[in-house]
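Removed from the display is one protein chain of the complex; every other protein chain stays in position.
Coming up: chain A.
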Amino acid sequence: MKTDLSPRMKVALYGLMCILLIPFVFPTWWMVTSSVKPISDIFAFPPDIIPRQFDFSTYSQVFELQPFARQYWNSAYIAALVTLGTMIVSSMAGYAFARIKFPFSNAIFMVVLLGLLIPSEVTIVPLFQMFLSWGMINTHWPLILVPVFGAPSVFATFVMRQFFISLPVELEEAARVDGLGRFKIFWTIALPLAKPALGAVAIFTFLHSWNLYLEPIVFLSSTQMFTLPQALTQFTDAYGGAMWNIQLAAATMTALPVLVVFIIAQKQFVEGLAHTGLKG
């Protein structure tokens, strides 16, 4: 489809894309700008696309109304552990399923793939009971153990397997002739080559953990333990009405750091996801 376009066609395409961009970009802009508007201005008509007056007190109120720094830390360290754990578990399993011959490997792979068919929502009731009997309710263990070892990591394993299958086997064969053990081969040869796939796994695992909502509200009950998505919905007044500008300040603090990292590293981000075993 790539042909040189006429200037008129180019203008039309730019125009179309700019219009299509509005619902993608405007909400983020509106979140950031509304978070620094005084409460009297946030529902002003006509809407102020650029704030007329700034009120940064919303940002300090976020920390007064909730243990927000603690909640931020909760989300951050859980996401970091889940990402690291998933990278380890899925790259090892993916490598074994792609490269190592062992009895029943195909049958076991099919069993593991069942995880794709069984979203965590299906098993949330018994998982709650299991973690209750282990005394892990209102701890972060369920939010770490289930994603790293359970259904959410299966997709990562699948991606890693697809990647290792596509990798030329010759390098590893040479190392085997030299008498290198499997673990050495995996660690020193295969894994360094798998950086693009690992990057993609890291990105979507981090985002998945960072966005988790059902599991935290099922497993966690005290505000000290809450994760960010859960905390964001708690900024309500005595009548349950949303305190919009404070909520938006908290949302901005949640969204902006990841967004900035993404914009800096967007090339690796997008291409990592695009070229990773997801081609059917």
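Quick note on the criterion: a contact is a pair of C-beta atoms (placed from the backbone, for glycine too) under 8 Å apart; a residue touches a chain by one contact, two chains touch by 3 or more; residues count from 1.
The working rule: contacts and distances are computed from a predicted model.
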item	value
The complex's invisible chain, by UniProt name, from "Sugar ABC transporter permease", "Protein-glutamate O-methyltransferase CheR", "ABC transmembrane type-1 domain-containing protein" or "NADH-quinone oxidoreductase subunit J"	"Sugar ABC transporter permease"
Options A:V62, A:L220 or A:A251, residue touching the unrepresented chain	A:A251
Absent-chain interface as seen on chain A, which is shown	1-5, 10, 13-14, 16-17, 20-21, 23-28, 30-31, 34, 42-43, 45-47, 88-90, 92-93, 95-97, 100-103, 105, 108, 111-112, 114-119, 121-130, 145-146, 148-151, 153-154, 157, 169-170, 173, 176-177, 181-183, 186, 207, 210-211, 213-214, 217-218, 228-230, 232-233, 242, 244, 247-248, 251-252, 254-255, 258-259, 261-263, 266-267, 269-270, 273-275, 278-280
